[in-house]
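Only one protein chain is missing; all other protein chains are in place.
== chain A ==
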Amino acid sequence: MNFDPRYSGRNFSSVGTRPIRPDGIDKVTGRARYGADFNMAGQLVGRILRSPHAHAVIKSIDTSKAEKLAGVKAVITAKDLPDLTDGDAAMYDILDNSMARKKALYDGHAVAAVAAIDARTARQALKLIEVEYEVLPHVTDVDEAAQHHAPLINDQVFTEGLEEKPAKPSNVTKRTQFGHGDVHKGFAQADFVIERSFKTEQTHQGYIEPHACVASVNPDGTADLWVCTQGHFVYRQHCAQLLGLEASKLRVTSSEIGGGFGGKTHVWAEPVALALSRKAGRPVKLVMTRDEVFRASGPTSATSIDVKIGANKDGTITAAEATLRYSCGPYPGSWAEIGAMTAFACYKLENVKTVGYEVLVNRPKTAAYRAPSAPMAAFAVESVVDELAKELGMDAVEFRIKNAAQEGTRSSYGPVYGPIGIGPTLEAVKSHPHMKAPLKANQGRGMACGFWFNFGGQTCTDLNIGMDGTVSLAVGTVDVGGSRASLSLVAAEELGIDYSQVKAIVADTSSLGYNDMTDGSRGTFSSSMATISAAGNAIKILRERAAQTWDIPVEDVVWEKGHAIAKGEKYGNLAPLSLKDIAAASGKTGGPIAGHSELVADGAGVSFATHICDVEVDPETGSTRVIRYTVVQDAGKAVHPTYVEGQYQGGAAQGIGWALNEEYIYGKDGRLQNPGFLDYRIPVCSDLPMIDTQILEIPNPNHPYGVRGVGETSIVPPLAAIANAVSNAVGVRMTHIPMSPPRILAALDAEREG
């Protein structure tokens, strides 16, 4: 492969324009097929029985009555999913989460499943399954779970990352630490030190489409899975391993995806659907209810974070320290570790230390949620940064500019930064009209910064040129928000043809090589790299065909604006050959023309954003409205600016919901009290203002166009920006997210009582 991923400045024809997306027409006419919109002949309805207990030993399961019900074709328990994980602890956890093996570990944990001829029969069958539980003490709060006397969720877990292996098991699975310098020395040098503790509650990604799949396992070991997922190749690997299938014989097709935000990076019901199909000998459709989505699919971590920052009188931060405790659900994760890495990533710090603790709780297994772990850490850090600026008598933006990381700064999590956008986003905010707009009574303004790593990963792409000169682009990264449009623009750009001549699709697992899932904001970053590389390989063939047609050396043929051109005066009589001309003759010049690319998209560019938010708080009720919101973020290069704006706006809106209202509420019985959109209220249209955006483009040196990921960073600053705005409006520092009306009233009451 001859592919240079380095950035080179250039003028674009297609990239940066805003055409209509190729999948748009299907989506406005109702024709687009999502997870639940697909059916197979002879298909059964699958349903899952879930534990009503937060923590319980499964003593026995009697499925005999359910099996005898007319219309029931299969009933399964963990016995039908034997452990094939071969010592792979992470895979064992995925298996156990799909179907509880010994203990139910949270309210909603799957314990059995049925496949029946219709939904009503399946529901009746679930009621006939008799499960005998021995209920155990449970713990759902992250701080309580970390205590020594807390109920133990897994007695085989001993805290990793300590100097000595502890003698007793613990719910704290791991300790991680990042930083450099000497924080003790740094705090000793500080004129001002602020130290505070913060909490954030657990939220759900809240995709509108519940998890859905159709599984069909044949007696010869071949199988098909239609599923809404962010990563069908990863689902294939996991399902094949858990079911004992050969990966090449399991064909996974990703449906249109109705939102994921990280929540569709895990298998849950898919292994169950495959096991049901295998046992019943028929296809099985399994669709989660909304209640199941909340109770059993991936929420983010609840957190408890302590932050301490010190600064000189001149506004230089001398030391920064954070301790972060993140809930993982009942299985080990690395969520606090990510929080510890991101916490101070915006700043240039001589002395910094962060420590993360992963904590098991009797809640659903934590899954990624858009820049996972970063928003909570940013909330805590940016709150203290704001407070410290006030203490110093400095403007909040100026204080951040003074301490912002730059090219060459050693980041708080280790690497040295290349060109980055934190400074430019702060400068843009400083001069933004939003910062100067007047505020009325009970209103407050806040701003905050955010960071996300972004990710590249394994990527494989096919570009096929049709005989009519149109181009099919097959990518393996699931399109979660318009990437088929952006990747078509990239193919058009490279080939020098019109966007309308390219049609991008997401290929299934049998049609393309392995792709990592669409996470880490990698969809457009990595697949555009592979598309540029694939187009380059196709252009090489196009030039060869032209050279062959003209009977001249290929070195004398260049590709410009969609045409092969014979270079040099001696070829003055050779008229350029268009892509269409060469494609039309391809049957006689060597056959089909295609470009293929497989690569690891290294060099993802880190991304920064700064948000400004105005709120109005009703002091009588504690109710808060966001009245103006501005997002400034570095995209590296915006391939399709409208969809980049959409990512900025969507992340901000999710952050607003998280900051003000969304939270998992558990009862004392360990059961989730609000598993529905009525009681877990995500922002609706009338809750929000327009969300203004400003796209900055500081090129990523490791991508030919300078692209960075754009999807995730936008959810990092909002919790902090809104908390700063509310704190400024009410005159009390808010330390607990969400800032729901009762919490705001309680904070005001506490302030009055002194």
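In this section, a contact is a pair of C-beta atoms (placed from the backbone, for glycine too) under 8 Å apart; a residue touches a chain by one contact, two chains touch by 3 or more; residues count from 1.
Throughout what follows, contacts and distances are computed from a predicted model.
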{"item": "UniProt protein name of the chain not shown, from \"Cytochrome c oxidase subunit 1\", \"Manganese transport system membrane protein MntC\", \"ABC-type quaternary amine transporter\" or \"(2Fe-2S)-binding protein\"", "value": "\"(2Fe-2S)-binding protein\""}
{"item": "Omitted-chain contact residue, chosen from A:259, A:281 or A:418", "value": "A:259"}
{"item": "Given A:28, A:70 or A:441, the one touching the chain that is not displayed", "value": "A:28"}
{"item": "Full-complex contact with the absent chain, from A:650, A:670 or A:738", "value": "A:650"}
{"item": "Residue among A:60, A:156, A:431 or A:686 that touches the chain left out of view", "value": "A:686"}
{"item": "Interface residues of chain A (partner: the chain not displayed)", "value": "18, 20-21, 23-25, 27-34, 36-37, 120, 205-210, 256-261, 287, 289-290, 480-482, 642-643, 645-646, 649-650, 652-654, 676-678, 682-688, 690-691"}
